[in-house]
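Omission of a single protein chain aside, the complex is shown with its protein chains in their original locations.
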Amino acid sequence: MAILTLDNVTIRFGGLVAVDKVNLAVEEGNIQALIGPNGAGKSTLFNLITGIYTPTEGEIRFDGAVISGRQTHQIAALGIGRTFQNIRLFNELPVIENVLIGAHTRGKWDLLGSILRPTPWVKREEEQLLDWAMECLDRVDLAGKAWEVASNLSYGEQRRLEIARALALKPRILLLDEPAAGMNPFEKQVLMEIVQKIRQTGMTVFLVEHDMKFVMGISDQIAVLDYGVKIAEGKPEEVRVNPQVIEAYLGKGAKQ
Amino acid sequence: MLVVEDLFVNYKAIKALNGVSCQVQQGEIVALIGANGAGKTTILNTISGIVPAASGKISFEGKDITDIPPHEIVRMGISQVPEGRRVFSKMSVLENLEMGAFVRNDKKGIQEAMEHVFQLFPRLAERRKQLAKTLSGGEQQMLAMGRALMSNPRLLLLDEPSMGLAPMLVEKIFEIIQEINASGTTIMLVEQNAHMALSIASRAYVLETGTVVLQGNAAELAADPEVRKAYLGE
Amino acid sequence: MFLQQLINGIALGSTYALIALGYTMVYGIITLINFAHGEIFMVGAFIGLLMVSVFKLNIFIAMALAMCVCMVLGVVIELIAYRRLRRSSRLSALISAIGVSIFLSSLALMVFGADAKGFPEGAFPLHQIHIGNADISTLQLTIIGIAAFLMLGLEFIVQKTKIGKAMRATSEDYAAAALMGINVNRVISFTFALGSALAAAGGVLVGLLYNAVSFNMGLMAGLKAFAAAVLGGIGSIPGAMLGGVLLGVTEIFGVAIGYSSYRDAIAFAILVLVLLFKPTGLLGQKIQKKV
Partner (left out) sequence: MAEFLQNIVGAVDPYTMQVIVNIGIAIPLALGLNIITGLTGQLSLGHAAFMSIGAFISAICTIRLGFPFALTLVTSGLVTAAIGAMIGFPILRLSGDYLAICTLGFAEIVKVIFLNLDITNKALGLTVPAPKSFLPMPIYVWGIAILSIVFVAFLQSSRFGRALKAIREDEIAAEAMGINLARYKVQSFAIGSFLAGVGGGLYAHFLGYINPSDFGFLKSVDILSMVVLGGLGSIPGTVIGAAVLTAAPEFLRFMSEYRMLVYGALLVCLMVFRPNGLLGGVNFTGLLLKAIGRNINESIPREKGRRKL
């Protein structure tokens, strides 16, 4: 069953059509990839799903309910977690606090909770959130760095911390925007294992990625975007030999 | 002509370049290819002086230019067409070109350079009075290139000239790049469209996470299975 | 009556516009609200006063000298208090600007004392001109004329000269401008010089208009001029002129219909309303949210 569907989604910025009538269905439990050259509209699509942009036309549905037009925080609370292409951590805060903020929707106590902070009820929730945050850090292999300030982490670690923070939301679908960008081959390998482990918990993963080795090795289904238009879709081995895809990536004449 | 030796660049805690060395000979087109975040743009920006080098040395025509500010670098004969074009959108096409000639004071030479640009890009001549933001993506790319040529650079740095352009236009732009090169300007090209880049370059460097992993003759690299693998995951 | 108030409003508004231009140019180029700008206006007024009353210079020469001194002052302020903070948070630069503002006004208090000073008798040849039933002074006409002349001059510099074009390029895209070979620091200094000169001219004119120059005249005038810049659309030069004149006219009419004790609130009420309903101002451009 499709957990996330895009129906004829279009967005225009001024005269530019960044995403053009895209139809897409992400199956529950799958790792779905979205690839395409720079400027193809991939990140824009993620921003549409998470409500940072509102589609000019078309509809986005999550688990049956229409989410296009809703606010970003409402969409997140429904169970869509994400990372960002250009890493957006809470830089001055410790790693653990980043993840605790990710777990925001898992907590209940609010302003009153600040006043009742030392009472057992609030304390219990905080303990639970902390345990949960530590667990999320563990899943990306960062538990040992829980008390470091986020901006002191290396690039690869920052990318993983973003994933842990998104996981803390306990999302039903996880959107990863170029998770492997800037990583060395070893870090990429580690990341691949992490993503596979995440999928084993039953979570759906939807990722944008440039590294073909990574995408081909991990995805169940791949969609290809070029100039805002979906030009191909299918299993990795199908997409890889698709002449249109080869042309979009390597340029004309690379068809062999 | 340009020699980059053991260049390191950091952004805060993040290492963007880890000891890159490369060079460009007079008259060449040299391509830098590699995935996003590999450090291609950082190399160009460090040469241009926008990004400071942590260590290493860049020399141009024998002079050390590592710590020279960007506006001096342009005077020395290097100009850059930045990624995403970055034309001055609220200024006219003509004014954009004038900005490109900012370092020059020879009225006649500027006039000649402008005619040369209009010859390369007749579309710009038609639209010389329009504001740059009203141009299409392809026209903006042409304007960005024309603007960089106005200072009569001996070395032109091109960052992702094909990005976001329709295939027809990409071919056109690449033809013009070859034309510019043929008229005597040396070119260093960063491009994600690897095949296209390798087809016009004489030599190329393949980057991965801030280091050069492959280098050599462009034709050989195009046939190299490693390159295909890096790009298509074969 | 209407015509009279309109002229009064435009004369006052022209001085706001002169100050607003500096705010708008500086904000346009380094996105900093230069809180010290109001104090530069005040210093300009004092220099003008000094030249006229102590050195017995002609008022126009005094104004030109005040403009020169303030140019230097503006450049020095940028060099000392803002340049090193260009990459820090906006808050740091803003507080530094507030620090400069406090410094300059307390310096003026120490040097010139707490009382408002007036220009000597006859510093400006005052005549009244009757148009219909309105009394318009030569001073008002001169203010409007000088302001219009300076604004046209500024528009010429920004639109037609090489350095003016470099200013526009720098305010649009810092890095791209540097790639053109533009010395960005020099362009920023030039912007401060230009804005400060206009503020100084405004200071001398306001000093003449109210025949009062005091150490604390900068704060309120500066804030109102900033409101004018926002009203017109910050970063836009025609916007600052329009905003200044509109604000001046509204203020004078507000006073005329009996809200004189709310005079200072009028400008800020307009400011708050503009920010709420059209944050980009009347002539400002929309900024795309970046993700």
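Order of writing sets the chain letters: A, B and C. Residues in each chain are counted from 1.
The rule we apply is simple: a residue touches a chain if its C-beta (ideal position, glycine included) is under 8 Å from a C-beta of that chain, and two chains touch if they have at least 3 such contacts.
Just so we're clear, the structure is a prediction, and the values are computed from it rather than from any experiment.
For the chain that is not shown, the touched chains among those present are A, C, taking the whole complex.
Only one of C:L3, C:V72 or C:L107 touches the absent chain when the whole complex is considered: C:L107. Only one of the listed residues, A:L129, A:L142, A:A181 or A:V245, touches the absent chain: A:L129. Touching residues on chain A toward the chain that is not drawn are 50, 52, 71-73, 76-77, 81-82, 84, 88-94, 96-97, 100-102, 104-105, 107, 109-111, 113-115, 117-118, 122, 125-127, 129-130, 146-147, 165, 169. By the touch definition given at the top, chain C reaches the unshown chain through residues 27, 31, 33, 80-81, 84-85, 88-96, 98-107, 109-110, 219, 223, 226-227, 230, 261-265, 268-269, 271-272, 275-276, 279, 291.
Convention: only the chains that are shown with their structure count from here on.
Every chain gets a centre from its CA atoms, and the centre nearest the mean of all protein CA atoms is that of B. On a Cα centroid basis, the chain most remote from chain C in this structure is A.
Note: centroid distance chain A to chain B, computed from Cα atoms, is 32 Å.
Computed centre separation for the pair chain B/chain C is 42 angstrom, with centres defined by C-alpha atoms.
Residues of chain A found to touch two or more other chains are absent.
On chain B, the positions that touch chain C within their shared complex are 48-50, 69-71, 74-75, 79-80, 82, 86-91, 95, 98-100, 102-103, 147-148, 151.
Chain contact summary for the complex, chain A toward chain B: residues 16, 37-39, 151-155, 158, 178, 181-185, 210-217, 227, 240, 246-247, 249-254. Listed in rising order, the residues of chain B touching chain A in the complex are 12-15, 35-38, 137, 160, 163-164, 166-167, 170-171, 192-197, 199, 208-209, 228-234.
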